[in-house]
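What follows is subunit A.
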Amino acid sequence: MNHRRDGILRGEGLRRLSPPPARLKAGPVVVIECVESIPCNPCVQACPKGAIIIEGDINNTPTVDYDKCNGCGLCISACPGLAIFVVDASRSDGVGVVVLPYEYAPLPEKGEIVSALNREGEAVCDALVVRVINTKALDRTPLVSIEVPVEHVMAVRHFRRRGDRS
Partner candidate 1 sequence: MKDDVIICRCEDVSYGEIVEAIDSGLTTLEELKRVLRTGMGPCQGRTCSRLIARIITERIGGEVADMKPLLDRPPTMPVEIGILAGASDED
Partner candidate 2 sequence: MRLTQHPILEFDRGREIEFEFDGRKLLGFEGESIAAALHANGIRVFRESIKRKRPRGFFCAIGRCSSCLMTVDGIPNIMTCVTPLKEDMKVETQRGKGAILLTESFSPGSRPTEARRGAKDVATVSLAIVGAGPAGLSAAAYAGRMGVETIVIDENDVPGGQLIKQTHMFFGSREHYAQIRGIDIGDELIANLSGLPVKLMLGTTVLGLYPDRTLSLLANRRHIELRADAVILATGASENMLAFENCDLPGVYGAGAVQTLMNVHGVVPGKRVLMVGAGNIGLIVAYQLLQAGVDVAAVIDAAPEVGGYHVHAAKIRRAGVPILTSHTVQRVTGPDRVESAEICRVDDHWQPVPGSERTLSVDTVCLAVGLTPNCELAFQMGCRETYVAELGGPVAAHDPDLETSISGVFIAGDASGIEEASTAMIEGRLAGLAAAELLCREVDREELKRLRSEATSSLKTLRAGPFGATAREGKRKMFKVGS
């Protein structure tokens, strides 16, 4: 089904924006879920490595130079669409990390167990909150890092705190 029908990216559209499998295994890397031509480019300026490229017109979608990206995550809170994530599938213990923008209050605490959600808002697995950053530079778009089983790093895009309503 087309993402314009219900707002969910799937299939080919999703595959096209995934980093190559080898790059996923090599360390943290950005995933930009921005598939439409909208006039927008803050992500390009946010990247200190020059890894995000929008060619020509600012209406074009960004592409990532995966060799340059080191998964620093500085672009995540710069994206007005909250469409940028960093995933790390490089560890050998079967645990992966997803770093996501989280503009809700209250923020979770480090060490908290939350319910990890996919693009449809369905619970996928439990997740452990390992890092919460909310500095002034992030301008009220805090970053939360959660640990999930590595096979879920490309599925998990949000989480729900245990006490919150579903």
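Regarding selection, all candidates are chains of the complex that A comes from, given by their letters.
Everything that follows uses one rule, which is that a contact is a pair of C-beta atoms (placed from the backbone, for glycine too) under 8 Å apart; a residue touches a chain by one contact, two chains touch by 3 or more; residues count from 1.
Just so it is clear, the model here is predicted, and its values are computed rather than measured.
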Pick from 1 or 2: which one touches subunit A in this complex?
2
Give the list of subunit A residues in touch with candidate 2 in this complex.
2-9, 33-42, 45, 57-59, 78-83, 103-106, 117-122, 139-142, 157-158, 160, 165-166
